[in-house]
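All protein chains but one are shown in place.
By letter and in written order, the chains are A and B; residue numbering begins at 1 in each of them.
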Amino acid sequence: MKLHELAAQTFANIDQGDPNLDILSAAGLDIAAPGDITFLANPKYTPQIHATRASAIFLGETIALDRPDIAILRAKDPYLAYTRALRIFNPDPEIIPSIHPSAIIHETAKIADRVEIMANAVIGANCEIGENVKVFPNATVYENVKIGADSVIHSGVAIRENCRIGARCIIHNNTTIGSDGFGYAKDEQQHWLKIPQVGRVVLEDDVEIGANTAIDCASVGETRIRRGAKIDNLVQIGHSCTIEEDALICSQTGLAGSSVIGKRVILAGQVGIAGHLRVGDDVVITAKSATSHDVEDGKIISGIPAFDNRDWLRSIAAFRRLGEMARTVRDLEKQIAELRRGKE
Amino acid sequence: MKLHELAAQTFANIDQGDPNLDILSAAGLDIAAPGDITFLANPKYTPQIHATRASAIFLGETIALDRPDIAILRAKDPYLAYTRALRIFNPDPEIIPSIHPSAIIHETAKIADRVEIMANAVIGANCEIGENVKVFPNATVYENVKIGADSVIHSGVAIRENCRIGARCIIHNNTTIGSDGFGYAKDEQQHWLKIPQVGRVVLEDDVEIGANTAIDCASVGETRIRRGAKIDNLVQIGHSCTIEEDALICSQTGLAGSSVIGKRVILAGQVGIAGHLRVGDDVVITAKSATSHDVEDGKIISGIPAFDNRDWLRSIAAFRRLGEMARTVRDLEKQIAELRRGKE
Partner (left out) sequence: MKLHELAAQTFANIDQGDPNLDILSAAGLDIAAPGDITFLANPKYTPQIHATRASAIFLGETIALDRPDIAILRAKDPYLAYTRALRIFNPDPEIIPSIHPSAIIHETAKIADRVEIMANAVIGANCEIGENVKVFPNATVYENVKIGADSVIHSGVAIRENCRIGARCIIHNNTTIGSDGFGYAKDEQQHWLKIPQVGRVVLEDDVEIGANTAIDCASVGETRIRRGAKIDNLVQIGHSCTIEEDALICSQTGLAGSSVIGKRVILAGQVGIAGHLRVGDDVVITAKSATSHDVEDGKIISGIPAFDNRDWLRSIAAFRRLGEMARTVRDLEKQIAELRRGKE
């Protein structure tokens, strides 16, 4: 691809270099080779731009670079422009329309004309599978499930009865969508009596779910993951939760039941969210934190339990010297007792 | 179902309403519609009882409700009564006795007359599968496994060699029962030498295990989950642990090897339990806590490492202002130094 074509498709401007330069691929600063375009977004890596072997680079609008041998494309957000370049050079593979003879598809399922259903996949009764859907081997779709167009279901995925998967969703390997929520009532003998879990999970369009994640169905009603939300590996989403649009939930985070995660929220790795609460829009909860209370829109919180991130940074700094502080306080007690005795 | 029948089957008493009222279903306060019975257990939701569209409600024995249009059933535990109603309106689906032609069952396996084994499930040599067992697609049962009557094995589950599954157990999707414990000895070259893991896992009756959970076999002997214990999604149970009767283990909790979790213990989400310890009966460990010591019967503990929950609540309240406290202590040091100088 010519440099000027790449610039146009990534909404960048050529600041330096031959518009007809051939760009073959995109790669990070350290591994880029001649023919590649690279990028600088994090100032931490600025020293590497002097050594990169890339033929071109996306830079922000203000950063200077004294490398006449490299083409420079200016972009408002170099990381976004680089992502677009990566997508151009690495398009999703086309589906190969086919149904493997070993796949088991119930006779009542409605399968679009153009799908790719691979070996040993199982599709249950009354399912509806949309155009361009790809189902990898050994995936299991229970009965009465709908999967929207262009979605990809990887091997080992389980989609339980009655769930809905939107268009352009990706579900990675061995993830479970719609297993029973964890609900019991204690009976008179102190045994746990199972509460039926007859709701479903709805994934709206453009949702991506990582590998080995578990999203429980609602007891009654639904667990809903809204348009554009992204969920990483090994995440737990409890029954009846709602994840709002464009929320991002990192690996090993867990949500108990019935909580609502607002739009564009970022839950970093290993976060915990208790049940029946609301995390407001645009909140960030930093890694390994947990909350059992509602969180206002736009807050950044940390800790177990979590509170304002700046206060938390001060608290943890003091915590490192807490043993010493305890000794100091004991010493002050003694000194004051002495001073008081001196006065008597 | 008539109101009086429902009352009898849920051990509740009609306080208000026509005993012959037809109740069609059960649902939560906010989504219940005419024909539904609902409940109030958590006082937080009391305001909703004035607005609910339900036709009937389970209430505790003392709470007043000024809604002559709603039938009232009094129950000692409204949540338990509601659970029973849900179970009446949502019975488990009957099995459809059948073995799908694509299921691979070893010729030496003993399969009860009435079972439902679905597409592409695999059952190994010398297994014994009891009456009314349901094995979903793409589940794998290794050799010499026994599964008791009325148990349900969901898609993607792996049950490793020699394990025992009791009656009326439910194992949700993609869970692994009996994989190798994590045991190595360091050899003379500082490499890890694998310790054989040749024990097994035993699930007693009425155990339910969530999705994507891993329960390791013992190195020698067994890992045992006793009658009525309930384990959520993404939980780790290390080799040779024992989970006592009616214990409840929430999502993403992890146990290292050889620990014992007492009867009716509740381990909330993301808890960590170190190896070779005993958590006493009726203990509650709150979410995100961890212990590396034995815990006495009946304690409620919190924190990393965990200690008495009331003390912990005081500690975390102080922790929020720890930066400020550190400044105060430094200031007190200065003031005392001044006071001492003033005396000299």
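Basically, contacts are C-beta pairs under 8 Å (C-beta built on N, C-alpha and C of every residue); 3 or more make two chains touch, one makes a residue touch a chain.
Source: prediction; values computed, not measured.
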Selected residue (touches chain absent from view) among B:Q9, B:Q48, B:N90 or B:S292: B:S292
Residue among B:I95, B:A149 or B:V198 touching the omitted chain: B:V198
Contact residue for the chain not shown (choose from A:N233, A:S292 or A:N309): A:N233
In subunit A, positions touching the absent partner: 26-28, 31, 77, 79-80, 82-84, 86-87, 90, 100, 102, 118-120, 136-138, 154-156, 170, 172-174, 206, 208, 210-212, 228, 230, 232-234, 246, 248, 250-252, 264, 269-270, 287-288, 304, 316, 319-326, 329, 332-333, 336, 339-340, 343
Residues in subunit B touching the chain absent from view: 102, 104, 120, 122, 138-140, 142, 156, 158, 160, 174-176, 179-180, 182, 184-188, 190-196, 198, 212-214, 216, 219-221, 234, 236, 238, 252, 254, 256, 270, 272, 274, 290, 292, 303-305, 307, 311, 314-315, 317-319, 321-322, 325, 328-329, 332, 335-336, 339, 342
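Rule of thumb we're sticking to: only the chains that are shown with their structure count from here on.
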Distance between chain centroids, defined by C-alpha means - subunit A, subunit B (Å): 26
